[in-house]
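One structure, pasted below without further comment.
Excluded from the complex is one protein chain; the other protein chains are retained at their positions.
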Amino acid sequence: MSGNTIGTLFTVTTAGESHGPALVAIVDGCPPGLELSAADLQHDLDRRKPGTSRHTTQRQEPDEVEILTGVFEGRTTGCPIGLLIRNTDQKSKDYSAIKDTFRPAHADYTYHHKYGVRDYRGGGRSSARETAMRVAAGAIARKYLASQGITVRGYMSQLGPIEIPFKNWEAVHENAFFSADPGKVPELEAYMDQLRRDQNSVGARITVVAEGVPPGLGEPVFDRLDAELAYALMSINAVKGVEIGAGFASVAQLGTEHRDELTPEGFTSNNAGGVLGGISSGQPIVAHLALKPTSSITTPGRSIDVDGNAVEVITKGRHDPCVGIRATPIAEAMMAIVLLDHLLRHRGQNADVKVGTPVLGQL
Amino acid sequence: MSGNTIGTLFTVTTAGESHGPALVAIVDGCPPGLELSAADLQHDLDRRKPGTSRHTTQRQEPDEVEILTGVFEGRTTGCPIGLLIRNTDQKSKDYSAIKDTFRPAHADYTYHHKYGVRDYRGGGRSSARETAMRVAAGAIARKYLASQGITVRGYMSQLGPIEIPFKNWEAVHENAFFSADPGKVPELEAYMDQLRRDQNSVGARITVVAEGVPPGLGEPVFDRLDAELAYALMSINAVKGVEIGAGFASVAQLGTEHRDELTPEGFTSNNAGGVLGGISSGQPIVAHLALKPTSSITTPGRSIDVDGNAVEVITKGRHDPCVGIRATPIAEAMMAIVLLDHLLRHRGQNADVKVGTPVLGQL
Amino acid sequence: MSGNTIGTLFTVTTAGESHGPALVAIVDGCPPGLELSAADLQHDLDRRKPGTSRHTTQRQEPDEVEILTGVFEGRTTGCPIGLLIRNTDQKSKDYSAIKDTFRPAHADYTYHHKYGVRDYRGGGRSSARETAMRVAAGAIARKYLASQGITVRGYMSQLGPIEIPFKNWEAVHENAFFSADPGKVPELEAYMDQLRRDQNSVGARITVVAEGVPPGLGEPVFDRLDAELAYALMSINAVKGVEIGAGFASVAQLGTEHRDELTPEGFTSNNAGGVLGGISSGQPIVAHLALKPTSSITTPGRSIDVDGNAVEVITKGRHDPCVGIRATPIAEAMMAIVLLDHLLRHRGQNADVKVGTPVLGQL
Partner (left out) sequence: MSGNTIGTLFTVTTAGESHGPALVAIVDGCPPGLELSAADLQHDLDRRKPGTSRHTTQRQEPDEVEILTGVFEGRTTGCPIGLLIRNTDQKSKDYSAIKDTFRPAHADYTYHHKYGVRDYRGGGRSSARETAMRVAAGAIARKYLASQGITVRGYMSQLGPIEIPFKNWEAVHENAFFSADPGKVPELEAYMDQLRRDQNSVGARITVVAEGVPPGLGEPVFDRLDAELAYALMSINAVKGVEIGAGFASVAQLGTEHRDELTPEGFTSNNAGGVLGGISSGQPIVAHLALKPTSSITTPGRSIDVDGNAVEVITKGRHDPCVGIRATPIAEAMMAIVLLDHLLRHRGQNADVKVGTPVLGQL
C-alpha cells in the first residue's frame, strides 16, 4: 500500500498540506450502526487545535470537520467515511523566503531529494497540520471502542527536563499541557515562558493508556500489537522513540523484576504494558513516546540552499515551542486506530474461539 | 494482510514453531540477477545460532537453510524465494509440564485467549526460534543492499546495567556479546556467569546502523522509514522499546541542541538518526532497541493454570539468560528488510526524479 | 486492506453515496512532477457525466472536481491527491418509497444483510454514482501513462443484440454511445428509443485497449496483470464478465489457432490480448467486459420487504436505460489505474534489468 494509509480492516487514508486548500481523510471499515456526528470528532479536534493557549502556535484554525460520506441518519453505514477540513489561516507569505533553503531538522532536504518538487509553504505535507485528520479519524475509532468498553487516554509525562507524575485523569483536561498533575502546571508555564524568551524549543514525553482491551488482540509474528503501535506512534511528526510498558528500563531489569506474575486475582504488575508475545493480555496497554523539540525556532542556524551554498536560516512563522504539548490527542488517536483495526482482525479470524479462563486485570 | 508477512514490495512471510518439524519462509520481490546461495544466508544464521557460547541456550540447532525456489543457476530470478530450516533438536518432553499453565511474561496466556488452542512446546509460534527465518530473509536483503553500497550492522550497546561504548566494528565479530568494545568483554562475561549462578536473566540494548542509504527512502505520512523501522524492530521477540537517533534523549533536548545543522561539507551531527520527516537523509540510519530479560528462568514465580488456579512455575528447558545476546543479527535483518522494501517503493514512484543538489553525508 | 482502496503503489481510495453531500477520493503514489489541473480530470468526467443525451439518466450533475491536495504550482508533488465532487442534484424524495423494500437486481437486499443499516437513497454506496471518482482518479493515471507513451482507450462493442465493429478511434468521441463505427449510430438510437418506450433496459459490451505498454508489467502468480485487470473491471457496477484477448472464444480454439507466433517483425496476432503468463508482452492490452441491463426499470417486478412480505416494485427516479453507455470512460479509468500501479511495481523491483531483445509490436 502507498504510504498514506494505515490499517488492514479499519483503515485511515489521509491527504493534505499545511497551506493547501484543505485536509481530507477516508476512514474505511468502521462497523455499521455507530451513532456518529461531526460533533463527536470536533471534541477531539478542539483538544489538538492550535492557538488555544499562549504555549502553542498562534495560527488560528477552527478545524471544523465535515462528514461527507458513510453516515446516514446519524449512524455509520459500514461504508467509507469521508472527512474534510478546510484550511482557513494559511499565511503563505511567511514561507516564500525558505523556498530554496533547507531548514535544519525539517523534511525540506529529504522531500527535495525524494520528489524533486515540494510544497515549501509551512512544510507542506510534512507539517504536523496533517495530524488534524489523524485526530478526526481516531475520534471515530475511540467512539466505537468506547461502545465495547475500551477507553484510550493520554497525558504528558515529561516536558523537557521536568518529569510530570501521573496523579489523575481529570486533571489532564484542565490545563494546556495535558498534565495529569495539576500541581506541576505553574512550573510548566514558567518553563515555557522562559523558553519562548530564549527563542528556543524543547522535547516532551507522552504516555498513552488503553483500558478495557480484551485479551487476544495482535497477530504473530510481525503484526504484533506492540509492533503496530510502535509503527503508528512513531509515524507522528517529531516522535523519535516508542516504549511499551517498562520500555528501555527493561534493559537493566532482572527477569525476576520484569516478569509480571499472575495470581487468581490478577497480574501483580504491568512491566509488559499489556502485551505478551505481541498479543493483548487484558491489562492496560501502556505506551510512551518521545517527541523531539520543535525544529522551527528563530535562533539562527546553519544550512545550505538547493545549490549547495551555505546559508543562515531563521524559521519565522507561527510555531509551537513544544510540539509535544498538542501531541496527546494525536497519540490517543493513533492508539485507538490500531486497537480497532486489531479488534476487527481478531474477530474475523477467531470468531469461533470459546475460552473459559477468567480474564485477569491488574491488581 | 495477515500478520506473518512484512513489507510491501519486498515481502517476507514466515511460518514455524519452536518444536514443529521445520521453519519456512517465502521472500518475495527480491530483484532478479542477484548472486545467491545458501552459504550467503548461513553466515548470518550462524551468528544468531544457539549454543555457540556458554552465555546462550545450549539447544543445538545447525540451522541449515535450504533454498527451494526462486534461485536458478546461482542467481535470483525475481520469483519468490522459498526457504526451509528443519528443526533437529526439539526436546518436547521438557515442556509437557507447562501444558496447562501460563508461564509469567510469556505468550502462553495471550495465545490461549486468542486461539483457544496452542502449541505449548517451547512456546510454539511465540518462541524466538522463528527469528531464524528473519535472519535468513534479512541476509538476502543485506546482500542486495550491499550491491547498492548499503551496509547494515549492529552491536550490543548495553547489557543489563553495563553500558558498552562503540569502539570499532571489527570487535563485534570477535566476542559472543556483539560488543563493539573488546575491553568490555571480561566484565560482560563475569556478569553473565554470576547471573547464571543467580538463576536469573537480564535485558539488553542493541544499536543498529545502516550506512550508504541514499536520501529519499520512506513514505509520508504513515509509512515513514522510522515508523516502519519501529514496527519491524518492535516485532522482534522481547523488544519493549525502539529509538531513532537521539530517541528518548530528545525529550530533554533544546531545539538548538537537537537540530542537525547542514553545511556544504555535510550534516554537523546526527540526532535525527538519518531520518527527517520520515524520509532518509543520506546520513547513517541509527536505531536502538530495548530487550527485556528472558522470561524463562528457573527461579520460581507465581502464576495460574487454565482453570484459574494459583500455581508455582519454574521454567526449565534450555534458555538464553539474556535474549539480547543473540538479537543483534535479528535487528540487522529487520532493518535490512525495511530498507530494501523502501528502496524498491521509492524507485517505483520516483524513477523520474532528477535532483541536482549534492547529497550530504555526516561530518 | 479495507474494500474501498485499489492498488499497491498507485492507490485509489474512494468514498461517497449517490445522495450524500459529496464524493471523495484520495489518489496516492502518483509520481511527482506531473502537470495536473482540475481541467485534466474534468475532460474525462464530462465523458462519463449523466444527462448529456436522451439515452442516459436525466439527473443533472456538473461533476465539477476540486483538487484539494497533492498538487503545487500546477504539478504533482508525490504526496496524496485529494479530490472532491459535490453532489448537487440529489432528489431524495424519489427514493423514500423503497426504504423498506428490496429492489430486484439491486444491492438493497445484500447491503441490508451485510450492514443492518443502509442509505437507501438512490442505492447509496452501491450506486454507479461512485464511478465518477474512478474516472477522476483514472484521468490522473492516464495523464501519467501518456507521458510514458501509453494510451488507454475504449469503445462500446455491443449494445444488447447489436454488435458494433471497430472502425476508428475518432468516431468514438462523436456519438453518445462510444461507438467506434459511426454508421451504426442510427440503429443504436432507434433501438434505445424503442427500449425506453418499452420501459425496459439492456446490457452492453465494452472493449478497452492500452497501447504502448512496455513488456514486463504484471507479477506472478496471483497479481498477474490480467488478474488485476479482471478485478478492476469486474469491480465496476453491473459488470458480469471480463475477457482478456480472445477470452471465451479461446474455449473452442485449437492450440495452433490461439497461439500468437513471433517473428522478427512482430507478433502475428493477439489472441493473448497483450498478456502472456500474466505479464505484458508489448502488444496492445485488450479487455472486454459485459454489463448487465440496468436494474432500475419502471416495469413492475416482484420482491419482498424487510419483513419478508411479497411486494411489487417499480423503480422510479432517473436512470440510465443502458448502464453500458456511460461505462467506457470508467473502464478506461480502471485499466489505467491498474497499468500505472504495475508500472510502478515493475520499476521498483526490476530497475536493474537490462534486456537487449527488441520489443515486438503486432504485425
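A, B and C are the chain letters, set down in written order, and residue numbers restart from 1 in every chain.
The definition used in the following text is that a residue touches a chain if its C-beta (ideal position, glycine included) is under 8 Å from a C-beta of that chain, and two chains touch if they have at least 3 such contacts.
Because the structure is predicted, anything quoted here is derived from the model rather than measured.
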{"item": "Which displayed chains the unshown chain touches", "value": "A, B, C"}
{"item": "Contact partner of the left-out chain, one of B:Leu9, B:Ala105 or B:Ala137", "value": "B:Leu9"}
{"item": "Hidden partner chain, touching residue among C:Ala22, C:Leu145, C:Val202 or C:Ile325", "value": "C:Val202"}
{"item": "Positions on chain A where the hidden chain makes contact", "value": "8-10, 29-33, 78-79, 220, 344-353"}
{"item": "Absent chain, residues of chain B that touch it", "value": "1-5, 7-11, 13-17, 20-26, 28-29, 32-33, 66, 68-70, 72-73, 75-82, 84, 114-119, 124-125"}
{"item": "Touch list for chain C against the chain that is not drawn", "value": "1-6, 8, 14, 102, 104-107, 109-116, 123, 125-126, 130, 158, 160-161, 195, 200-205, 214-224, 226-235, 237, 239-264, 268, 271-273, 275-282, 290-295, 297, 299, 301-304, 306-310, 324, 345-346, 350, 352-360"}
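Quick note on the criterion: only the chains that are shown with their structure count from here on.
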{"item": "Chain whose mean Cα position lies farthest from chain B", "value": "C"}
{"item": "Chain at the geometric heart of the assembly (C-alpha centres)", "value": "A"}
{"item": "Chain centre separation in whole Å, for chain C relative to chain B (CA means)", "value": "44"}
{"item": "Euclidean distance of C-alpha centroids - chain A vs chain B, Å", "value": "25"}
{"item": "Touching two or more other chains - residues of chain B", "value": "8, 220, 345-346, 350, 352-353"}
